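Here the complex is missing one protein chain, while the rest keep their positions.
Up next, chain A:
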């Protein structure tokens, strides 16, 4: 199955809102930038995924 969640490290500003919203799916790497732990989380609630996208200040997260 293709990945549902992608995150663009090039535009990430390290605010960490995605980690606060869904810590099982998102983390910050050693530079503080977004890291997707689980690109295809079977059990992540849709509304939390939507929130992670909406709360990202730089628009770095895509869910499809």
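Note that in this section a residue touches a chain if its C-beta (ideal position, glycine included) is under 8 Å from a C-beta of that chain, and two chains touch if they have at least 3 such contacts; residues count from 1.
Note that in this section contacts and distances are computed from a predicted model.
Participant: Out of "Cytochrome", "CRISPR-associated endoribonuclease Cas2", "Putative dihydroorotase" or "ABC transporter permease", what name does the UniProt record list for the absent chain?
Facilitator: Per the UniProt record, the undisplayed chain of the complex is "Cytochrome".
Participant: Since one chain isn't shown, list which residues of chain A touch it in the complete complex.
Facilitator: 11, 13-16, 19-21, 28, 30-33, 51, 54-55, 57-59
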